[in-house]
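Heads up, one of the protein chains got dropped from this complex, but the rest are sitting where they should.
When the chains are written out, they are named A, B, C and D in that same order, and each has its own residue count from 1.
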Amino acid sequence: MSVISGKTVRLNRLFNPSDGKAVCVAADHGWMSDPTPNVTNLRHILDEVIEGKPDGILVSYGTARRMSDLFTGKGRPALIIRADWMNMPRLDQPGGVLPVSEFKKKATSCATDALHVGASAITIYYFVGYSAEFEALNIEQDAVFAQECRRIGLPVIIEPMVVGKQISGEKTADALIAAARIAVELGADALKIPYTGDVISFHKLVEAAGVPVLVLGGAKFDDPADALRLVADALKAGARGTVFGRNVTMAADPRRMVEDIGALVHGGKSVAEIMAAGKGR
Amino acid sequence: MSVISGKTVRLNRLFNPSDGKAVCVAADHGWMSDPTPNVTNLRHILDEVIEGKPDGILVSYGTARRMSDLFTGKGRPALIIRADWMNMPRLDQPGGVLPVSEFKKKATSCATDALHVGASAITIYYFVGYSAEFEALNIEQDAVFAQECRRIGLPVIIEPMVVGKQISGEKTADALIAAARIAVELGADALKIPYTGDVISFHKLVEAAGVPVLVLGGAKFDDPADALRLVADALKAGARGTVFGRNVTMAADPRRMVEDIGALVHGGKSVAEIMAAGKGR
Amino acid sequence: MSVISGKTVRLNRLFNPSDGKAVCVAADHGWMSDPTPNVTNLRHILDEVIEGKPDGILVSYGTARRMSDLFTGKGRPALIIRADWMNMPRLDQPGGVLPVSEFKKKATSCATDALHVGASAITIYYFVGYSAEFEALNIEQDAVFAQECRRIGLPVIIEPMVVGKQISGEKTADALIAAARIAVELGADALKIPYTGDVISFHKLVEAAGVPVLVLGGAKFDDPADALRLVADALKAGARGTVFGRNVTMAADPRRMVEDIGALVHGGKSVAEIMAAGKGR
Amino acid sequence: MSVISGKTVRLNRLFNPSDGKAVCVAADHGWMSDPTPNVTNLRHILDEVIEGKPDGILVSYGTARRMSDLFTGKGRPALIIRADWMNMPRLDQPGGVLPVSEFKKKATSCATDALHVGASAITIYYFVGYSAEFEALNIEQDAVFAQECRRIGLPVIIEPMVVGKQISGEKTADALIAAARIAVELGADALKIPYTGDVISFHKLVEAAGVPVLVLGGAKFDDPADALRLVADALKAGARGTVFGRNVTMAADPRRMVEDIGALVHGGKSVAEIMAAGKGR
Partner (left out) sequence: MSVISGKTVRLNRLFNPSDGKAVCVAADHGWMSDPTPNVTNLRHILDEVIEGKPDGILVSYGTARRMSDLFTGKGRPALIIRADWMNMPRLDQPGGVLPVSEFKKKATSCATDALHVGASAITIYYFVGYSAEFEALNIEQDAVFAQECRRIGLPVIIEPMVVGKQISGEKTADALIAAARIAVELGADALKIPYTGDVISFHKLVEAAGVPVLVLGGAKFDDPADALRLVADALKAGARGTVFGRNVTMAADPRRMVEDIGALVHGGKSVAEIMAAGKGR
């Protein structure tokens, strides 16, 4: 059936067909947060990122249009479009540039538009823990996107996130596993998800999911080696790759960070080997 | 009229044409509840379930896509798609993995998509007793699905459920009978419904419904014989079969549980005969 | 214009072309109320009703589909579909089977579906007196149905009902007259409406309406003669017929009740003549 | 462009092409108010009105359908359809027939349906002063109608009305001028608007509007000469005609009232001349 094949064709542009894994970079922060340097200087940073040969880059529709040359040509990274705007990074930050006091999310980019600008996938959030009402809104928006994506053969990557006071501490890992499952039942073709904190629980998450799992990096580590160790652990747990944002775009050397992650994901290197090699550069 | 024939063709894939009865298994828990073992280990369990020769299996759209091979080929069970997501098992469970404090339900899977992946029917909830507002939302969602299903010839199985403080105790049986009727007036082609507790009231429900009634199992019985006795009583009352979930997927031997239910529903065996035969295995 | 002719063709299936009058039976209670005997035993009752030669029968979409044979063939009654579900009979009935504490109404049956199953008209409520918000919702739902019906040539029968504390006592007749007019301005092809209580005010209502008015029966009379007297008075006031529910479906002899109403509406008999003839049976 | 020409053709059916002016009669009260005599006796009154040769008559969709013969044939008045239902005349009238305590408005008649029954224009309200929320709802409904009308070439006449406590007294004239402008920016082809009370301010309104302005009459004057004086003043201020309701439909002689207004609008007569001529009748 053509819908299935469209998804297969596009998933194989994103995941390397030889090992089924993918190194992706998230560069959609400018849509949700204050204009930090990695946002306002995005083109320059993406130029460096692309030299590191990532498999995919996640951007907003606006950026995809303005920087479409970055995704054009053989060997260029696959384009992933962020489907939804939200204001979580601005929530309850009274000293921030654009403070807000209520969590809001809108599914603004239509999947067909993403397809038209050459996307290989879209990514959409699934927030749990803020309120039953907000979670249900997420479910509805994700379902509508998943339905549209089925019809046009575009893979949908759901990103489960735990927010708010209702879930915290050691329950977070179990909550992520449950949210991962719900996202997959909804029809996710792959997941972008935070690391649970240890190999055993992340392995449970990968097993429960049953679709390719890409681990995200979250806040920037002070030491890049810590970021690489997270990747190594996630891979050991069964992850099929990464969607790292600030740990790449705010890195001292974005190209090298992508190369190092690639050495872990595709090259089978250990963190120790990579760190040793790095010293010699 | 072609709409009618599409429904007839598909109902005859689900209900055995020789006796008009069906043994179905519900495996959609992963969408609504914590990731219990019967959820995270679903493929392995369904492999065993299918060896028991069920007539149909109820799953979410995501599972239907990921495990479509289970439904492909002669003699394989009919595929039933769960049309709606809800959070009832997580409601008011402060110790649970993803606790919520408000009952929410979204009709997320479109009927046409269900048809495209080969479904023979969809199942959708109809909750009464929580609030007038929530019931009306159910009615609206079910009506929209029923309308779409009419146009594409897909049977719609409505699942009336009583929740909340407004209805309890001995009034539950009468409430289920009333809800069954309302569901049928709305256009249900069949019902999935809890057992009322006794043969007399369930017989009244079957008579009032006027469409095929499939009894569900609910929470897992400690003794499988109790589950079989419920089936036997429901059949005596006029039920046309079962849609059992946890009593099958959490059973020590899911294959045998399906076979035993099949011996009751299609084979005309008594519970005593089945239990006696079981001892000899 | 074809839209007009579709309506004309169908109105002439419902109203007897020779005298422009119609005897209809409402059998849609199972959608809104507890499952009383006239609901759960509906097929048997309708078999008797049809022997009385009614011009039309009002049922839900679900019943129309399940009992479509009743409406198939020459001389069979015209099918009228109830367009909207509501919970008024269950409102503020704490001892009832499915009690609710808020008035809800959903326009669930689409007019095109009604046309597809052979309907000659649809009927939809217009509630005034509960709240401004609720009345406006009724107006909107009725307008959407009226628009759809215009396009497909299906007559729409609006049923104005006065509920709640805002209107009561002697003001009810005036309120029904006002609501009748508003319904007609909205585009009703005919009205189904309660009797105002006396010939003079009902005559004012008929004159103000300007479209055919069918009187409804409401709660069951203890003495069938009282029901017939209501019909006779309504006819004297200018009504074009009846849509009686419980007074027919809960009658000791539904066939005879329909025949007696027919003798009044089409036969020009008096209540006295009918009662005298009845004694001789 | 064809959309423009459709509007031009229809505006020239409503406004007399020789002088660009129009005498219209509003007969849509039955949709919003208690059934006063001018409502329940509408056909008889409109027969008389039409003898007075008005250029257009404003009615609801229901009336347009039931009395379509009034608008059929050479020399008959242009049909104007009221697009929206509202309950203002019933608001805060505890002694009224259908009292309501909240202001509600629904845009119920679709413009395409109006076109299909032969309308030359639609009229829709724009209420300011009740609440920001209610005004915004008006803007949205008017915009949707204006968009539909553009596509089908049907002129849209917006009717700005000031209600509620926020605007009163001498500020009303300025508020009407501002509302007129907003309506025109929204895309009104003409305005139906209350008289501001004096020639100078109404002249400012006409100048600010920049589209044809039709003055409405409001509550019935005790002396018809007062109604005519209002027309004369409005014409002096630049009005292009009238849309009078109760002052015509509740007049002792509706035909003469239309003729007298026509003598002012099209005939260039003075009120004194008309009153003198009237004495001789």
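Heads up, the rule we're going with is that a residue touches a chain if its C-beta (ideal position, glycine included) is under 8 Å from a C-beta of that chain, and two chains touch if they have at least 3 such contacts.
Being a predicted model, the structure only gives us computed values, none of them experimental.
Peer 1: So one chain is hidden, and I want to know which residue out of D:14, D:179 or D:271 touches that hidden chain in the complete assembly.
Peer 2: D:179
Peer 1: Just to verify: which one of D:204, D:240 or D:256 makes contact with the chain not shown?
Peer 2: Touches the omitted chain: D:204.
Peer 1: What residues on chain A make contact with the chain left out of this view?
Peer 2: 28, 30-32, 34-35, 39-40, 43, 60-63, 65-66, 85, 87, 97-106, 108-110, 113, 116
Peer 1: Even though one chain is hidden, which residues of chain D still touch it in the full complex?
Peer 2: Considering the whole complex, chain D reaches the absent chain at 1, 3, 128-129, 131-133, 135-136, 139-140, 143, 146-147, 150, 166-167, 171, 174-175, 177-179, 181-182, 184-188, 204, 207-208, 210-211.
Quick note on the criterion: only the chains that are shown with their structure count from here on.
Peer 1: Strictly by the touch rule at the top, which chains does chain B share as contacts with chain D?
Peer 2: Both chain B and chain D are touched by C, going by the contact rule given at the top.
Peer 1: Rotation angle, chain B onto chain C: superpose the C-alpha atoms of these two copies and give the value as a multiple of 5 degrees.
Peer 2: 70
Peer 1: Could you label the chain A-chain B interface same or different, taking same to mean over half of its residue numbers are used by both chains?
Peer 2: Here the answer is different, because the shared fraction of interface numbers falls below one half.
Peer 1: Could you state the distance in Å from the CA-based centre of chain A to that of chain C?
Peer 2: One centre to the other, that is 58 Å.
Peer 1: Which chain A residues touch at least two other chains?
Peer 2: Counting only residues that touch two or more other chains, chain A contributes none.
Peer 1: Chain contact graph: line, ring, star, complete or other?
Peer 2: If you draw each chain as a dot and join those that touch, you get an open line.
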